[in-house]
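What follows is part of the complex, with its chains left where they were.
Labels for the chains are A and B, by order of writing; each one numbers its residues from 1.
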Amino acid sequence: MSPGVIRYRGHAIQDLIGNVSFAQMIWLMTRGELPGAGQARLLDAALMAAVDHGPQAPSIAIARMAATCGVGLNNAMASALNVLGDVHGGAGEQAVEMFRAIAARQDGGLSLADAVAAGLDEAIAARGKFVSGFGHRFHPVDPRAPRLLALVDEAAREGGVSGRFAAIARAVEDELATRKSGRRIPMNIDGATAVIYAELGFPAPLARGLFCLSRSVGILAHAWEQTQQGGRNKGPMPRDYLWTYDGPAPIA
Amino acid sequence: MSPGVIRYRGHAIQDLIGNVSFAQMIWLMTRGELPGAGQARLLDAALMAAVDHGPQAPSIAIARMAATCGVGLNNAMASALNVLGDVHGGAGEQAVEMFRAIAARQDGGLSLADAVAAGLDEAIAARGKFVSGFGHRFHPVDPRAPRLLALVDEAAREGGVSGRFAAIARAVEDELATRKSGRRIPMNIDGATAVIYAELGFPAPLARGLFCLSRSVGILAHAWEQTQQGGRNKGPMPRDYLWTYDGPAPIA
């Protein structure tokens, strides 16, 4: 950066503008280099697939409430983004960690099945019975996951990624089904995006960072929608519940 | 501040510790000098009276939700504090502004009644029909307000404060009743604490700052209670509502 000059990781900004997508820029900023076309397509898919999952997610509920409290859109977004913590926003990061730990066990000589069993045990020991990236309270099958995995398979056929982490994730699904007497606990959005981030070489913590960028879109959209609908200090309960509220009553 | 020495506004910390209450320290930090005993008692009352008003306030709901998302207590508190904006946390500040504007009109020669009428018109023109500091959606009479006003009256009798802003606030109540054909819209917690902050000489924006300190106690208490109750990604609706949630399902 010098007067009249802005370079990102060595690239002059005027050469990037118009030639590089937002997703490619995200890669450049976090990785230090530009991605290939196939890599950029996968990153784009992971980012766009996780933008929103409805108003009942705490982050979205918070964004909507905040938008009725007399703060700026950026503040409403910040209160919401802030809760994408280990439980609400960490599943992708945790799944990347698990997939990487399984891969490391394979590199150490274990078979895929043995590495998966050991990696799953380790994850359950660390975080309990919720296996990050698998299962969904609401969807029997999360429709985002198979579509994202299909894109990974396609990229693997074209040589853009190895496909190794897609294989690991599917082996985790199989192992979970075996442990549940055949009942499948399919990959969810966090598991599928974790496959992509692992295939693309992102460190696990960036999986959370990228999820934050993605979900910020849904957070913004809901905060904006609530702003347009209006409302003052809207609390968490449905309208017909008794609710108590600190603000003044209208005088007219 | 130098090695081994900490002074606040000229007072060595070791002389303050044990001799000055938390409320007096809040005064010292925001005003630059220590309060008198009567002043400190009023500030203490205003701070302790506004700590909480139940889980339906957006700030409290946010603190509780955040506590289920895998973030620290400080993060849960921050997401909540962040929404104490113009609508949810600004009523005290706005009431101080109105009371001060009315006092300024009196200083300019208007009678109390005329100053109140003009000040009220101005506040309604600026912020609409919700007159900050008066009326409550839930309480016909907010039980905190008369008790706080009684403390102001007592302090005025003892010469600690002038009592001028208590008189102005009561005249606003009367004017509102006149405009509503006799139906009273009594002072609420924000109006009563605004009287105290105005009597004590705090600038209007600090009324919001002090409310933030006060309400942070309720925010902490609720976030901590929720932490002890547990729960993962608890959204805004009661349990028996359908809700959709991004996290993983338990495997065992």
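The criterion applied here is as follows: a residue touches a chain if its C-beta (ideal position, glycine included) is under 8 Å from a C-beta of that chain, and two chains touch if they have at least 3 such contacts.
Everything quoted here is computed from the prediction, not taken from an experiment.
Engineer: Enter the number of copies in the whole complex; the displayed portion holds 2.
Structural biologist: 4
Throughout what follows, only the chains that are shown with their structure count from here on.
Engineer: When the centre of a chain is set as the mean of its C-alpha atoms, what distance in Å lies between chain A and chain B?
Structural biologist: Their C-alpha centroids are separated by 38 Å.
Engineer: Spell out the residues on chain A that touch chain B in their complex, using ranges where they run on.
Structural biologist: Spelled out, the residues of chain A in touch with chain B are 53-59, 61-62, 65-66, 68-71, 75-76, 78-80, 82-91, 124, 129-138, 176, 179-180, 185, 188-190, 232-238, 243-252.
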